[in-house]
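Would you mind keeping the following structure in view while I ask a few things?
Note that this complex is displayed minus one protein chain, with the remaining chains in position.
To keep things simple, chains are lettered A, B, C and D as they appear, and every chain counts its residues starting from 1.
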Amino acid sequence: MKRAAYILVRNPLSLTGVILITLVVFGALFADFIAPFPEHRGAVVDFANFNKPPEWPYLFGTDLVGRDLFSRILYAYRISLLLGAVVLAIAVPVGVTIGLVAGYIGGWTEYVLMRITDVFLSIPPLVLAMSMMGLLEPTLTNGMLAVTAMWWPWYTRLVYNLTRSEKEEGYVLAAEVIGASRTHIIFREILPNCVPSIVTKMTLDLGFVILIASSLSFLGLGVQPPTPDLGSMVADGAKYLPDSWWLTVFPGLAILVAVFGFNLLGDALRDILGVDQ
Amino acid sequence: MTGLLSLRNVSKVFTLGQREIRAVDDVSFDVEEGECLAIVGESGSGKSTIANMILGIYPPSMGTIAWRGDVLPARRELRHRRAIQLVQQNPLSSLNPRRSVGASLRLPLDVHGIGDRSHRADRVGRLLEEVGLPAEFMNRSPAALSGGQRQRVAIARALASESDLVVLDEPTSALDVLVQARVLKLLAELRDKRGLTYVFITHDLSVVRNIADRVAVFEKGCLRELGTTEAIFANPQHAYTRRLIAAVPVVTDAEVALRKRLMENDNAAA
Amino acid sequence: MSAPTLRIADLGLGFRTWAGPVEVLHGISLHINKGERVALVGESGSGKSVTARIVLGLLQELRSARISGTVEFEGRDLDRLSARERHALRGTRMSMIFQDPTSSLNPVYRIAPQFHEVLKRADPAISEAAARDRAAALLSAVAIPEPERALDSYSFQLSGGMNQRVMIAMALANEPALLIADEPGTALDVTVQAQTLALMRDMVEEHHTSVLFISHNLGVVREFADRVYVIYKGRIVEHATAEGLFADPRHPYTRALLSAVPRITGGGIPEIEDVSEDYYQPLVVHEGCGEPEGVA
Amino acid sequence: MPPVVRLLAKRLGTSLIVLVGVSMLIFTIARVIPGDPARIALGPNATAEQVEALRERLHLDEALPIQYGYFLRDLSRGDLGISLYTNRPVTADIAQFLPATLELIVVAGLMMILIGLPLGVIAARYRGSWADHAVRIFTLLGVSAPSFVWAVILMLIFAFYLPLFPIAGRIADSYAIASVTGFLTIDTLIAGNLAAFGNAAWHIVLPAFALSLSGIGQAARLTRSNMVETYDKPFIEMARSYGFPERRIARRFAFRPSLIPSLTIIGLDFAAMLGNAFLVEAVFAWPGLSRYGVAVILRKDLNAIVGTVLIISAMFLLVNIIVDLLIAFINPRIRYSQRAS
Partner (left out) sequence: ETVLRLDEVPVGELDPGKATDYADSILMFNIYDTLVIPAQGGPGYVPHLAESYEADGNDFVFKLRQDVKFQSGNPLTAEDVVFSFERIKALGQGLSFLFKNVDGAEKVDDTTVRFKLSQPYSPFVASLVRLPIVDKKLVMENLGEGDGEMKDWGQAFLSANGAGTGAYKVVSHNPQEETVMAKNADYFLGVADAAPDTVRFRYGLEAATVRTLIAQGEHDISSQWLPPEVLKSLAADGAQMLKETGGGAFYIKMNTTKPPLDDVNCRLALASAYDYASGLKMVAVTDDVAQGSPATGGVPVGMYGAKPASAAMNRDLEAAKQHLAACKYKPEDFNLEISWIGEVPIEERFALLMQANFTELGIKSEIRKLPWALFTEQVTKPENTPNISQIFANAVTGDPDTLLYPMYHSSAAGTWQSPEYLKDEAVDAALEKGRAETSDEGRQAAYTALNDRLMEIAPSIYAYDRQSIFAASNRVKVPALSDPAKAFGLDGFGFTFRLMEMTGE
């Protein structure tokens, strides 16, 4: 804890990350109080003010049915961050574990696990999502499930290749010689050494996961209007570039801020997780 | 009677592209319970390879290794793991750079359930102190240790499991003499107290002289000579052994004299 | 008299860690004249390797390190040199043999290209084939039995001693003015150790190379060094000629060290305290051994 | 047989098994995706009888294993059936659309390697400096909008405001190039028409860049974070102490040991683009397989779905094998591992 605080305080970039993320989370949590038009998160249309460029009181302009983009972005953070967090919270542990196990244990285990991963990876995500739709209710939860299903194998491959290299290191031998269990070697010895790559990928994936929501909602899975989500806002707005640029640019910047914050934080996290106490 | 550990016709061949390297060539010897067997030999003579095979890090290409009369399987069981420990030659890579010294030291305690849980941290501290390091070092990362300090951590870790046999691959060559003395003493004490057995790989014949019961001399993957320390130093049979002893750097005049004597023998024999 | 090859004056070093600052060097001074072999002996963790790193300018880049004092190389204050000038010295005018050779060689390249890289420091135009020939010659000089195989191997395919010899060959390859040898003998068997020490001695004499020889193997020091500094916990405690030191060790710590050396004649491991208040006694300088006046 | 070839053969063999697995799975999935293929194919106005007749012709009323049997029988003749969407043989469609996409993603893949990796190296080498931050912002921008949004933005900037690049298509209308391989860059060279080659190459730049942005970002970030780790290793200190040029240390000594994650991700990205490039293809009017794939999925064009997915899977497996081999090549310790598994 002390170490974490020390690392955060010493590196101004990490601190920036903390501040950005705090702002984003704060904005999402207290959107009801901050948003100038809280009702614009829902079923509101205002054709007197639609498709307006940024101007008072619409800081970020209005969308095609006249809702305040700034307010919607604040609310969108809620669902987008939730989506990102949930997907990563499931996909990363699953993918990482499989990759570690396959890479470390080798033999038949590796063979079977990696071929299963291959199958998942080689089916295009859209097909996977569509088939989910055939089988499941089109709710947000199932949408997250679908994204998770297409996400974990990336971590598996990443960690698998790292593990193959790490297991040749002396410290793995040392642990084996001591008689440490496979679980220990995999999770306590090798995993910490894969953390930099995993964390880096995770901080980037946050952006991707937020964006994937747009393709999910294109398929009718996931977030449905009028609930705002950043991915759909960016994606839908692109049709109206360059004229109604604010429709794309502000949600895009909102994602950038979140991803940027997490990335800075990720770098710090790497240092904090650096040494296992 | 077979010893605690016996190697029978053990060979190890590495393939390097098209080429084959016979790192260990048809070696047989026993390690008796409670003894300290030193393995000396030129660099690249296969000492570390033997150590790695004893530990089951890789299997011998030929031959068998038996533990208390049972041939050791390729996949070692936990009891074998506990019974045989290793101090690796390369102290940097044998410590996980992402785990603190304390975490690395605690591992054998946890794995083999040594001591009760709440006192393990203290135990780790004591282990560090035993090898001459302050207990606070348990919070450090290996990167912040000097070469010798790392080596001492590795030794402490091998001792932590309270095993029957410890294979020490150049355990003290990175240590200064004071610490070396201390570690050697510790090793000797533990041997007495717990009846440990050591396979001690080193170049330092002065050390060998002072702690080993028997010495095995290797050259080019072959076992050249195996005898009691006394015998080897008093009357080395093999020319290579004599050369080894003659080359030892020494600090006292008495030692210079001994060296001279052996060198003369060698010249006479040649 | 020309300036010493290396002069260190009042060098201090501390690290900032999350647990608070750690002082490692408490103002040490030492010098090496041209062609001189100077040993730095001392306890493990006493600050030998970090001193070497500072001389090479490697620690200066570490953000958590705080360095004070002066380091002069051939009369030039390293602090005043530009980064480029400092850089130009490395690998050409000074080189180093690392303590842990196996991890100091790059695991993903074979030895040959790494050697090529070293030789290019002195002769940027050297061809791969020429570099290989030269490397093979240098490797035979350090008694590597099959130099060709070693060149085609990765560091993890060589034994510890072989890696160390590779490092030694690399360090000597460009005939530097200052060679820092951080425990060069540790992983070598005694015959090879003797051989390489002899080789280093020849080299040094021939090219008037100065050597900073870091070791705790007092036997080796005795056979190799002209002058010895004994360091204890970041302080120099004794400074003497090699002969003088072994004949008449004056500092309690030096005496302890000497008596702790196991003897080839047997006699067991001596009983010596490894921590003692006495070891903190002030510096003892033998006659004729003093630090030159600062002329920066 | 050299070990690499043997390994390759073995991996290719197992890939075939995976491919069979994928084919069964996708065969099932294609039938689970909502929508009645016959109805969608026949258009909104078809009568129930028409739909029934088509269902029968497609064997849709039979049990799934029997349908799969038909599929295998046809496949053995190299026949993937007729696309209900384009009304052409699926094989013809794939043959036409695959080269266009491959051409695009090969260039995109090269961009990931040639831009992403060096950016990562620069960021790691100048860690904490303005260059590092500039690279960070650039790479994070890449993940803050989907590739097709970048496609639109790039098109607007570099084709609209600054008309430096062509807007759409694979080559200017004025060139008539006979299709030999389907790869326009190659066909133009075969035709010996350098101007056309230049024009075709020029057309690839923007879409490939838009596609590769996210990969560039990932490759750069992963390279950076791993190189930062590697920079702490003793062998880097050794290289420094020998005064190897910093640039060489970065490019060789620290770079190669740090390459594994970036290479893995580039490989995955490369393969994934086959399925994900559709929106970029749409923006740049690129007649590629990805777009075809999405269209057929949305229209539930069974034969075409199965055919496209199989091709994509096969490409994917191939790329993965290459990546695995490359990684073993990059890290000799994997290659020469002595460890019993």
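To be clear about the criterion, a residue touches a chain if its C-beta (ideal position, glycine included) is under 8 Å from a C-beta of that chain, and two chains touch if they have at least 3 such contacts.
The structure presented is a predicted model; accordingly, all values stated were derived computationally and were not measured.
Within the whole complex, touches from the chain that is not shown fall on A, D.
Among the residues D:M24, D:L60, D:L298 or D:L325, only D:L298 touches the chain that is left out of the figure.
Within the complete assembly, D:R39 is the residue of D:R39, D:R248 or D:R335 that touches the hidden chain.
When you scan A:T148, A:T203, A:S217 or A:N263 for touch with the missing chain, the hit is A:S217.
Mapped onto subunit A, contacts with the missing chain fall at residues 43-45, 47, 50-51, 64-65, 133, 138, 217-220, 224-226, 236, 238-241, 243-244. Listed by residue number, the positions of subunit D touching the unshown chain are 33-36, 39-47, 49-50, 53-54, 85-88, 93, 96-97, 152, 155-156, 159-160, 163, 167-168, 173, 282-285, 287, 291-292, 295, 298-300.
Just so it is clear, only the chains that are shown with their structure count from here on.
When the interfaces B-C and B-D are ranked by how many C-beta pairs touch across them, B-C comes first. Placing every chain at the mean of its C-alpha atoms, the farthest one from subunit B is found to be D. Centre-to-centre spacing of subunit A and subunit D amounts to 22 Å, using the average Cα coordinate of each chain.
Those residues of subunit C in touch with two or more other chains are numbered 19, 100, 103, 156-157.
In subunit A, the residues that touch at least two other chains are 168. Subunit C meets subunit D in the complex at residues 53, 56, 58, 87-92, 95-96, 98, 100, 103-109, 117-118, 121, 154, 156-157, 167, 170. Those residues of subunit C that touch subunit B in the complex are listed here as 15, 17, 19, 41-46, 48-49, 99-100, 102-103, 145, 149, 152-153, 157-162, 164-165, 183, 186-194, 216-220, 222-223, 246, 256-258, 260-272, 274. Interface residues of subunit B, counted against subunit C in their complex, comprise 14, 16-17, 19, 21, 40-45, 47-48, 89-93, 132, 136, 139, 144-149, 151-152, 170, 173-182, 184-185, 188, 203-207, 209-211, 233, 243-245, 247-252, 254-255, 258-259.
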